[in-house]
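See below for the structure under consideration.
One chain of protein is taken out of this complex; the other chains stay put.
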Amino acid sequence: MENILFKHLDIADLEKLDVYVANGGYAALGKALKELAPAEVTGLVTRSGLRGRGGAGFSTGKKWSFIPKDVDTPKYLTCNADESEPGTFKDRELMVRNPHQLLEGIALCCYAIGAAKSFIYIRGEYAHQARVMEKAIEEAKEAGYLGRNIMGSDFSLKVVVHRGAGAYICGEETALLDSLEGKKGWPRFRPPFPAIAGLYAKPTVINNVETLCNVPHIISRGPEWFASIGTEKSTGTKVFSVSGHVNKPGNYELPMGVTARELLFEHAGGIWGGRRLKAFIPGGASVPMLTESDLDVRLDFESVMAAGSMLGSGGVIVMNEDACIVWATLNLSKFYNHESCGKCAPCREGTYFIVQILKALEDGHGLPGDVEKLRDVATNIDGRSFCALGDAAAQPVKSSIDRFHEEYEYHIAHRGCMVGRS
Amino acid sequence: MGVTQAQQPGKARLLSEATRENISRIALNYDSAQSVVMPALYAAQEQLGYLPDQAIVEVAEILQLPPSEVGAVASFYTMYFRRPVGQHIISVCETLSCALRGAEGIMEHVRRKLNIKAGETTADGKFSLNSVECLGACDMAPVAMIDGEYYGNLTEEKVDEILMGLGL
Partner (left out) sequence: MIGEESGETQVTLTIDDRQVTVPNGTLILKAAEQLGIEIPVFCYHDKLKSIGACRMCIVDVEGLPKPVPSCATEVKEGMVVRTRTPEVAKMWEGVLEFLLVNHPLDCPVCDRGGECPLQDNTFKYGPRDSRFTGEKRHFAKPVPLSALVLLDRERCIMCTRCVRFCQEISGDEQLKIWDRGHGEYIDTFPGQTFDSNFSGNTIELCPVGALLSSVFRFRARPWEMKGAASICPHCGVGCNIRVDARNNREVVRFLSRENAEVDDGWLCDRGRFDSDFPNSGARLTKPLARKNGELTPVEWDEALDLVAEGLRRAAEAGPDQVGGLGSPWRTNEENYLLQKLFRTALGSNSLDFTFDGRGGGSDAIAEAFREGFFDGSISDTTTANVIFVLGSDISIDLPVVDLWLKKAVGRGAKLIYAYPTAVELAQHSQLFLPYAPGSEVELIEGLAASISAEEAAAHTGVPAELIAKAPQALMDARQTLVFVSGRLLEDEIGHRLLDALRRLRRAAASGEGQEMLVCAVFPDTNTQGAMDMGLLPGRYPGYRRIGDELAMQTIERTWLTQPASAPPMSGEQMLAAAAEGRMQAMYIMGLDPVSRPVGGEEIAEALSKVGFLVVADTFLTKTAELAHVVLPSCTFAEKDGTLTNTERRVQRIRPAMRIAGECRPDWVILSEIARRLGMEWSYGKAEDVFEEIARVTPQYAWLDYESIGEKGLQWRTG
């Protein structure tokens, strides 16, 4: 399989502007500015079938098309680089190793939606990545790929890097907007949707880094080419971040629809320590766990959904048989409790409740009925919280109970764990 | 965007001219004064090491916002420190991918070496230790962020080496 987003694996120093340009970089932008009307760019992206890589999998072209046209108001693109989903680290590599690919994607989107300003909201911990992006922006500006009258056209664009400061919730697009406006990262009520009233209450597109990185390739090589990769409804490649109990953790760019088995065993080097696979979470921590019997599930939006989970961010966390499922669930639940923004009661209090029950189970103080209680509490969060963080918090709990019920019960009956800790 | 440099007479200011100029420059990137809050807090923290209340008041003054609003925003994000922190800040990731690769042991090791708990600072003010959530570097688990830089594939030996380099 050809590397597309991960061309940096084949070409040394691709993060440098001259190397990027020498390898066809900014040609897509040049082509769009010269030959395509903004709506045509959106049309190509729509036809490519590109879907958001941040987790929700919404049609990117459609999202762009929601931006009101011919209204005399500023519009914005906000690039979501707040990569904080546990087990996900693809955007980090995409930004550091090929920053101009992202900038070109940003420029194409802004041209398509009529935005003159774009913010890259990057998680605070990615200080190095922020510096790389800022440097790339400067270079691109000097070379005429950003800034005033890009490549001689009348399209101008300012790109600003905005650093988060340690809040998972800001990956939620409306919390991100509030954070970008200098507020606490509390999600907003929708409607209005960001396409109508987003940043500064102006029409705004929010796209993930990986999503935007696909755009130059779609414009250069055409939507048909893009749609020929992957599956019918999940087109293109996906960068899978594999971590945990595998021999070769890392990012793997593979066509949508690759099986989990191929990803874990052929690319990620198989299960760590020569042990058996116990569970894997296919789409970042926020989706239901799958087990060995799901290894042949194809990793595309539809297939993972059909298997009872979600493709999410494509961050695959692998656990071998030495991992205690109660311990792992407690670990993730603590994460959600720590990252709950506090706006709504189900998430703020529910994640706290879950942690308390799991702690008791983990410490050997669990009581009969605790597992049912735990599941019910998770159910009471799921779908009732203000934003998807609450839903996310419920998934590890519900799915781990569904798949490893006896392990939970063992914790209660024997006041301890049935597996050795990793 | 509502940025002012007005000074109240007779009041010692914490934020330097350089920091203030920096904030004014940053403000040009944004389309509202409040948007400048996060980068301005970073700028203040960069100068002072943390964000004493007075620094928050000054940032609020510069941006013409209520101090309570700026302070509450600062309190929401974990990377703004509202109490003094050590010279070196060690943040060990303990979320699942790192935990599966031994983060608990690494954390325990650092705790023993520094003789402090997570969330504390050594008595000499040299080190602060934090337990943090996923740093987005699970490919090199277990991982820690030390003074803003990532250190991956940590082992106890590697930790010793790093700490030695920081003067422990």
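The letters A and B name the chains in turn, as written, and every chain counts its residues from 1.
The rule we apply is simple: a residue touches a chain if its C-beta (ideal position, glycine included) is under 8 Å from a C-beta of that chain, and two chains touch if they have at least 3 such contacts.
Predicted, not measured: the structure shown is a model, and the values here were computed from it.
Visitor: Sort by label and list the shown chains the missing chain touches.
Guide: The chain that is not shown touches these displayed chains: A, B.
Visitor: Determine which one of A:64, A:89 or A:353 touches the chain that has been left out.
Guide: Selected residue, touching the omitted chain: A:353.
Visitor: From the list A:45, A:67, A:81 or A:167, which touches the chain that is not on show?
Guide: A:167
Visitor: What residues on subunit B make contact with the chain left out of this view?
Guide: 53, 56-57, 66-69, 71-72, 75-76
Visitor: Could you please point out the subunit A residues that touch the chain left off the display?
Guide: 167, 184, 189, 337-346, 348-353, 356-357, 359-360, 373, 377, 379-381, 383-386
Everything below uses one rule, namely that only the chains that are shown with their structure count from here on.
Visitor: Suppose each chain is reduced to the average of its Cα coordinates; what separation in Å results between subunit A and subunit B?
Guide: So the centroids are 25 Å from each other.
Visitor: Which of the residues in subunit B come into contact with subunit A in the complex?
Guide: Answer in residue numbers: 29-39, 41-42, 72-73, 76-80, 94-97, 99-102, 132-141, 145, 148-150.
Visitor: Over in the complex, which subunit A residues touch subunit B? Could you list them?
Guide: 74, 83-89, 91-92, 117, 123-128, 158, 160, 162-168, 179-185, 200, 241-245, 249-251, 285, 315, 317-319, 323, 328, 331-332, 335, 338-339, 341, 422
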